[in-house]
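The complex appears here minus one protein chain, its other protein chains still in place.
Labels run A, B and C following the written order; every chain starts at residue 1.
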Amino acid sequence: MTFDVEVGDAIRTVTVHRKGLLLHVAIGGRTHVVDVRRVGDATLSMLVSNGDATRPVTSVDAALHPSAAAAPGARLAANGIPGAFDIHLDGRTIPVQIRQAGAFGRQKEKGTGVTGTGPQRIVSPMPGKVVRVLVAAGDEVKARQGLVVVEAMKMENELRADRNGRVRDVAVTVGQSVDAGTVLMVVE
Amino acid sequence: MTFDVEVGDAIRTVTVHRKGLLLHVAIGGRTHVVDVRRVGDATLSMLVSNGDATRPVTSVDAALHPSAAAAPGARLAANGIPGAFDIHLDGRTIPVQIRQAGAFGRQKEKGTGVTGTGPQRIVSPMPGKVVRVLVAAGDEVKARQGLVVVEAMKMENELRADRNGRVRDVAVTVGQSVDAGTVLMVVE
Amino acid sequence: MKKILIANRGEIAVRVIRACRDMGIATVAIYSDCDRAALHVRLADEAWPVGPSAPRESYLRIDTIVEAAKKSGADAVHPGYGFLAENEDFAAACRDAGLIFIGPSPEAIAMMGSKTAARQAAIAAGVAVVPGTEEPIGDQTPDAEVVKAAARIGYPLMLKAVAGGGGKGMRTVADAADLPSALRAARSEAQSAFGDGAVYLERRIMSPRHIEVQLLADHHGTVLPFVERECSIQRRHQKIVEESPSLAVSPDLRRRMTSAAVAVAKAVGYTNAGTIEFLLDADGSFYFLEMNTRLQVEHPITEVVTGVDLVQWQIRIARGEKLDLDPERLLTPQAHAIECRIYAEDPDNGFMPSPGRITGLRVPHGPGVRDDSGAYEGWEVPIFYDPMISKLVTWGETRDQAIARMKRALAEYEVRGIRTTIPFFQWMLSDEDFLAARFDTTFIDRKRGVPGNGVLQPIDDRHEELAAIAAAVFLFTKPSAGTASAPASRWRDTGRSEALR
Partner (left out) sequence: MKKILIANRGEIAVRVIRACRDMGIATVAIYSDCDRAALHVRLADEAWPVGPSAPRESYLRIDTIVEAAKKSGADAVHPGYGFLAENEDFAAACRDAGLIFIGPSPEAIAMMGSKTAARQAAIAAGVAVVPGTEEPIGDQTPDAEVVKAAARIGYPLMLKAVAGGGGKGMRTVADAADLPSALRAARSEAQSAFGDGAVYLERRIMSPRHIEVQLLADHHGTVLPFVERECSIQRRHQKIVEESPSLAVSPDLRRRMTSAAVAVAKAVGYTNAGTIEFLLDADGSFYFLEMNTRLQVEHPITEVVTGVDLVQWQIRIARGEKLDLDPERLLTPQAHAIECRIYAEDPDNGFMPSPGRITGLRVPHGPGVRDDSGAYEGWEVPIFYDPMISKLVTWGETRDQAIARMKRALAEYEVRGIRTTIPFFQWMLSDEDFLAARFDTTFIDRKRGVPGNGVLQPIDDRHEELAAIAAAVFLFTKPSAGTASAPASRWRDTGRSEALR
């Protein structure tokens, strides 16, 4: 079975097949032998071989959960399982998106960034209340300029522009409650 | 809904009904108002009123799991849910058995012991290997006399008679592997 | 003292409950609507509802909380930190209701709670303060007047809430043009956090270290200082990492700072636990910043370096006991300790709050590790309160050992379902300036450049590859829909560990 996995700024192709009690996992031109045990609903204990060695000895615990940053309605990988995960591994938290091979389409390949150059959607990262809208539709904005302030968890959080542009839509007004993932405005 | 709950050496009758967001629980001639939240697969956070007070304030966390001591095939309470639980509550571990009202039959009431005076079944409390059988069928045995030794977890564990009696059946032989709950012999 | 109501929530309520348990004292928790199933409610002996989720309608309701204390039969109230902990009206209301308030007197709270009055008290006690406005700037003071006062002090300067604490209502102002918007934001935050929009101005010391002295003071005239804590690692003017002792404090400086702290506390007749905060300038001079008239978030590092339980002592002092601790011992660290505050925030996204359900939780253990937490697996971090979910403390014979243990503990720590500040700490603990203790309160801003920029800990290729393998293996081996367990047996399957074949 072959998957496309988006991690960091690249898409990696991973092919998994079973060989006896072990899995053989091909990625980046090498095949790793993997011994895997499920040790919880969403936690795997994997022993992974190094490169071409046949004995899986590198111990890796990987805990997966649906990405905390992904907007609601993120695409699903298969059978209703979310395809956007935060993976806890070796003390790190690594966001990935995974699909059956080909499902991402051809627009992205290894080396191309996930954040493109198209319109920039300003999204509330948490549930909260809009306490100030600092720009209006049509305004020119500069990179790092404040656009809107959302109050949540007793802090005012100013959302800023990633790059220069012009405000297209302002979708919220002062006082409005917003959910995590709500698009607050779009900057082109 | 009414349940019979065997706990300690008695059976208590518990009637539960819903009243708005709270439960009213009648037991031992008093009705407690209970505010309950499920905080895990088998853990409840309960706020319980004291006697006739209407405000539930006593905080009790109760975690339930199928009894570790009950023999396999212990009767089920309803819908395949085990009826024999160890309940963790206020730092204590309390074994209970629960059935829909009437399911225990009439042989036990509050104050009558669970361990009757009938035949005594000597049961292996853990998986292991029989390393010695110290009595034979027909032997008279005294209370606290060693009957059989099961080795498990690097220790030899001697199982003894609870009271005087005569060995009826010896179901195991030396060297035999046994599971938790296996009846090793019966003493009358 | 037989029963204590804890007028707080989260990890600090849990901390106080544990101290009460250790002393054989019954505990009463309070909870807002969204906190019904919070850990402090589950661990307390009793729990009383105090209103809707918004703090103003529950944890800040003096009347409701005092009534709950009376009805529950509590004879004392512990305020924790935040919420009403530094509210003199609450302390007075407890006293008036015949409840022991586990903290200083309302008068001491009022004195030190006004940051401007506190500055005057420090000056009177002979302790230097940072130059600034000596009178509060009220809500209605016109911007023009503030601009004039600011010009006298000089830029850059700090705008601070008079009723401040926890970094709220605080802004750095680089020049006059920024003053009006900063003033608006600080006033609004101060009003929202403390119900008081008054602010004051203070010269900004450019690269200060934040050093503070913990005190205990009993009702018999004894005031004892503890070895200092260093709290220079801050973001948004809020501490995020603390350690004790400070590498910047020599024995001589420790003697002078602790003496100054005691002088301020004695000047205001202080009792119970409190902390004097100082700014330590690069030239070795130090300035009184403010006094926190309550338990600090970071009190555990002092506990592990001195072996003293500060919360138990708060209770003992409140019931009239004499401080009989050896003063020398409190100033002699037995270990080096470090604390990282685990926030439900996304450090890759400007420390934005990241509330939500904690779907999985693995907490570190082992030698030299303490986790003071209000979280559990399955709990939902609410959107209404401070996003700190736990404090991870490690210690060792040396600073290096404490840091090594912190790295290890953070690697064991998994909080799944939300983002946390754990990756930030992992980056920080590998930074050579941090490792050499070359830092001040500007450390995070300097290191991160502009906040909100990129990831702190670039994931290397090897770990990206392992993550890709894990994701693929997870989907490949997931139990297929067809073979899912029936509902009845689901319950038995929780957390099962099975071979996949």
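The rule is simple: contacts are C-beta pairs under 8 Å (C-beta built on N, C-alpha and C of every residue); 3 or more make two chains touch, one makes a residue touch a chain.
Just so we're clear, the structure is a prediction, and the values are computed from it rather than from any experiment.
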Can you pull out the displayed chains that the omitted chain is in contact with?
A, B, C
Among C:Y270, C:W379, C:F443 or C:F476, single out the residue that touches the unshown chain.
C:W379
Touch with the missing chain holds, among C:P225, C:G368 or C:P423, for C:G368
Determine which one of C:D89, C:E397 or C:D433 touches the chain that has been left out.
C:E397
Considering the whole complex, not just the chains shown, which residues of subunit B touch the missing one?
1, 3, 5, 7-8, 10, 12, 14, 16, 21, 23, 25, 27-28, 32, 34, 36-44, 46, 48, 60, 62-66, 68-69, 77-79, 81, 85-94, 96, 98, 125-128, 131, 144, 151-157, 160, 180
Considering the entire assembly, which residues of subunit A contact the chain that has been omitted?
35, 37, 39-42, 45, 47, 57-59, 61, 66, 79-82
Even though one chain is not shown, subunit C touches it at residues 14-15, 18-19, 21-24, 36-37, 43, 300, 303, 307-309, 311-312, 334-335, 357-360, 362-363, 365-373, 377-380, 396-397, 401, 404-405, 407-408, 411-412, 479, 481, 484, 486-488, 490, 492, 494-497, 499
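The rule is short, and it goes like this: only the chains that are shown with their structure count from here on.
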For subunit A paired with subunit C, centre-to-centre distance based on mean C-alpha positions, whole Å
30
For subunit B versus subunit C, what separation do you get between their C-alpha means, in angstrom?
46
Can you check how far apart subunit A and subunit B are, centre to centre, with Cα atoms defining each centre and the answer in Å?
48
Among all residues of subunit C, those touching at least two other chains are none
Per-residue multi-chain contacts in subunit A, two or more chains
none
